[in-house]
Each structure stands twice: as C-alpha cells, then as structure tokens.
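Missing here is one protein chain; the remaining ones are kept as they sit in the complex.
On to subunit A.
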Amino acid sequence: MAEKSGADILVECLIDLGVEVVFGYPGGAVLPIYDALFNHPKIRHVLVRHEQGATHMAEGYARSTGKPGVVLVTSGPGATNAVTGITDALMDSIPMVVITGQVPTHLIGTDAFQEADTVGITRHCTKHNYLVKSPNKLASVVHEAFHIATTGRPGPVVIDIPKNVQIATAPYSKPERFEHASYRPQTKADPAAIATAVEMLAAAERPIFYTGGGVINSGPEASELLREIAALTGAPVTSTLMGLGAFPASSGQWLGMLGMHGTYEANWAMNKADLIVCVGARFDDRVTGRLDAFSPDSKKIHIDIDRSSINKTVDVDLPIIADVASALTDMIALWKDRGHKAADLSEWWARIEGWRARNCLAYPDSHEEIMPQEAIAQLYKASRTAKDVIITTEVGQHQMWAAQHFGFDAPNKWLTSGGLGTMGYGFPAAIGAQLGNPDSLVVCVAGDASIQMNIQEMGTASQYRLPVKIFILNNEYMGMVRQWQELTYESRYSNSYSDSLPDFVKLAEAYGWTGIRIEGPQELEAGIRQMIDTPGPVIVDCRVAKLSNCFPMIPSGAAHTDMLLDPSQVEGIMSDEAKALV
C-alpha cells in the first residue's frame, strides 16, 4: 500500500468521518496539515481571528447541527488559547475534536519555541486526549477520538500531533469498526429501573419533569419522546438553561426555566412536587439553590448517561443510567403496555396556576427607556416571521433575559454557555451555527461587556459572508456583576462600569457590516425589523435601561421558596455564608 504523510492521513480520516468544516488558525507546528488542506475540495477550513473563537464556533456548529465540531490550531499559544472553549465544551457536554500541532517528538520537553505541554494542560478539561507519536497510530487515534467525543456523554477530545509525525509516512486504510478496550458507555437502561420509574410516575400526585441539556444531546428524537411522555402523564415540564427548546415553550404544560433566574411556578412546583423526574440534567447549583431545602418532599428519578452525575449533589431514589431517548422509549412503551392512564392532576395544576398567576416575569413599563426584557420580547415577536431562528448568547443579564423572554419550541435552536459561563461564547457560536445552518436567522444576544471578549471574529463573519446578527443590550455595565454588587455589597460598583465602550455602529461599518443604533422604545420595533431584513451581518446597539435587574432571582444560598420577585425585596446585604457562594 502506498504510504501517506501523517498530515494526509489526518485529512483522509476527517473525510472518512464526514467532517465538512474545520475551524482553525495556522502556525508553525501545523503547517504540514495546512498544506494538506490547501484548496481542499471537500473540507472547508474557516479561518478564525483567535483560537478561542474557533472552539466556540465549533461548539455552536455542534450544538445546532448535532455533528461534532472540529478545531485545528498550532502548538503553544494556539493550544492554550483553545483551552477556555475546550473547558466550556466539557462543562456543557458538546462533542468536539481539537487537533493541535506540537513541536517534533525529539524537541518535546526541551522548552522549544511554541512548545506547551498540551496533553498535560488539557488532561482535565477534555473527555480524553492523545499525544500521537507515530503516523502508524494516527488513523486509529483520530477515529477513536471522534467515537469518544460523540458517544456516551459527549465532550471535547484533543489530539496533539508533533510536526514530524505530520510529515513522516505510514500506510492508511479506513479503520474497520472497532470495540474499545475499556470505553463502553451504558446507553440502555436497566428494565427493572424502568418498571419502577413507570409505577412511580403512575402513582404520583404532584409529578414534574425536570429536563436538561441531555435531552438535546440525545438527539431530536429525545425531544419528541419528552413531548410524548409529558402528554401521556399530563405532568408539568420545566428545564434547565441548557435544555431550553427540548419541550415547546408554547405548550400549556411548560412552566418555564427553573433555578436561580427561573420562574416562580417552576421553582415552587419543584419545591412542592412529590415526584421529580430528572431527564438529562445534573442538579447543578444554579438549579438547586440551597441543597438542604431543595424539593424536600419528593421522590427523585434521575435519568443520566453519566453515572458520576448520580447522587453528586442531590441524593436520588431511582437512578437510571441510560441515553435519554432510549430510557424514554422504554418508559413510554411500558406505560402503554401496562395500560396506565394520566392520573387526575387537577389539584396539582390548580396550585401551579396559582403560582403562575404571580406573573413573575412581568417587568416595569417605560416610555423613556427601553426595558431589556421588552427588547427580548420584541426580538422574539419579530423573529417569528423568519422560518428558522437560532439564538446564541454571551453570559450575563442579557443571557437570563433571553432565556426568560424568548420562547423556544424546538431543540438545537438555543446556544448558550451554561456550565462554564464563558463571556465571549455567543458571537463565535453564532458564526459556527450560521455555517451549519446557512438559511437560518442566527442572532447573538449580547451584552456590551461580553461582546468585546471575542469581537475580533467580526472579520471571520465578513470573510465568509455570514449574515449573523449581534443584538447588544447595551446598559454600559457588566450588568450581572453590577446586580450582585447591588444585592451583596450595598451598590459599591467596583469595576463593573463599561468605560470607554466603542461606537458599535462605527465598528460595524469598519468591518463592512451594517450598524444600527436603537435609542428609545419608539425605535425598537423598526430597528429589530431592519436588523432581520438586512441580508448581511448586522450589529444592533440597543441602548437599554441601565440599572435594570434580572428577576425573579434566588439569591446564593437561598431556597426555591425564598425567591426575590422584584427590587423592593432586595436588602443589599448578605451573610458571609451566602457571600462565599458563587
């Protein structure tokens, strides 16, 4: 068999694995791979402006298409710049493969130019990583890396390839299907656990589905199954930030998001439920609030593909280790098989309606200033005319307002950094999503502070003619930091004012984009319309009320029932125990 160079083997593998887009940035230690990609007919390389941007683009691409995102960066600074995005993908379980160049094997360990211990640095922020020391091993490693990244609980995998391994040759043939020696994620649930779960669900008087990103990761079928089991049981459904869209916001059974900035009805229903069915969520601290007061009287069923999520923070009564779609399929089949009918939950629903009547997402009206919540509501309304809308966000108040006021009816349409909370995620994620969904309207809802964390990627969108829209809720503050300082530190706004902001409209023009400024409520609707109707990329600088806070809010260390609904409930000081929590 004719031998190929390591670089050519890598590219062959990517083609065999169905990779269409690679997000990357060249440098000394990956030049052989870049040469193999030169004018490549099948693999589209997207040149980013900073390696962190590449990782978030890959995440956005992966989250919106269900395919793994692929990143290619050089050694040393290329790899270290990618670390934030890799960690973000680990926390949010996003399938991603990151290929890093490395100095040649004989220079490893000598502090060579642009050498960094990439496998050492990324060992604990990847699902798995590899240093490939021979071209003979490259093909099997690449195929294994994609298998690991995309199966079980998805996550990022790093492949570090020294430059001499890219140049040295080896025979290549597409690897046959293989069985990994030790990695075998459990996807099929224990039938006994399924049977117990079905009986618990049938017997429950106050059940609730608490769903998360695992439903999205399990594929569109899982979202369909969630809708089906919700319809069969009549139980209310709430979701984490990561799970939005898996269950339609337009459904009467939808309670909205739960947790720190979740709805009153979702959090109270969790608190008073007698059965929580956790589907692909992980009892994160943003969701549970004070642990000893979290849903004290409920039995808890936890469906998760990752055994380490079970009993990590909250003890559950029935763990089900499985892929969400597989577990729900089994539960629905058994539910029907045993002839269960939806129980009479009218009393439970009456209580829920009582909580709903608090209208917790209401916000004060203003004729002088744009309320940020109103801006999101108008964006939602206007974007319904588009045939497909994908929303990404940065991290902060705007992210929570988008989660609260934008309704998602389908999975893979909401891309946000949940676990790591990475400012600078949203805009590159929007670019990745637009590449994967060329006909969709992709809008990055941003804050004035977080948009600046990867704003250099405007050049990438221009270069590839990507019509992404950036919708900045500009309050001239790091709003969430300012809100916490107001709540916890008697409004001492230490370093949370966004001084020296750029003129975003002029910035847009400098990159060949369209810039729109919206300054008052009377301009809001038309400004948003103009953004949507503009064919190319647009920045909207939407000037919103500067001191608005995001409510409802469960302060750190408080219980679901200690929710703050409006500013009048804020005291401005907190105990040291509460201050110590994030």
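The rule is simple: a contact is a pair of C-beta atoms (placed from the backbone, for glycine too) under 8 Å apart; a residue touches a chain by one contact, two chains touch by 3 or more; residues count from 1.
Everything that follows uses one rule, which is that contacts and distances are computed from a predicted model.
**Q** The hidden chain: which UniProt name fits, "ATP-binding cassette domain-containing protein", "Outer membrane protein (Porin)", "ABC transporter permease" or "Acetolactate synthase small subunit"?
**A** Its UniProt record gives the name "Acetolactate synthase small subunit".
**Q** Among A:Ile148, A:Cys360 or A:Met563, which residue is in contact with the omitted chain in the full complex?
**A** Per the contact definition at the top, the residue touching the missing chain is A:Ile148.
**Q** Pick from A:Ile310, A:Cys360, A:Val445 or A:Met458: which residue touches the chain that isn't shown?
**A** Touching the chain that is not displayed is residue A:Ile310.
**Q** Among A:His124, A:Arg177, A:His367 or A:Arg492, exactly one should touch the missing chain; which is it?
**A** In the complete complex, the chain left out is touched by residue A:His124.
**Q** Can you tell me which of A:Phe113, A:Tyr183 or A:Tyr493 touches the chain that was removed from the display?
**A** A:Tyr183
**Q** For the chain that got dropped from the picture, name the residues of subunit A it touches.
**A** Against the left-out chain, subunit A lists 119-120, 123-124, 127-128, 131, 148, 153, 180-183, 306-308, 310-312, 315, 576-577, 580.
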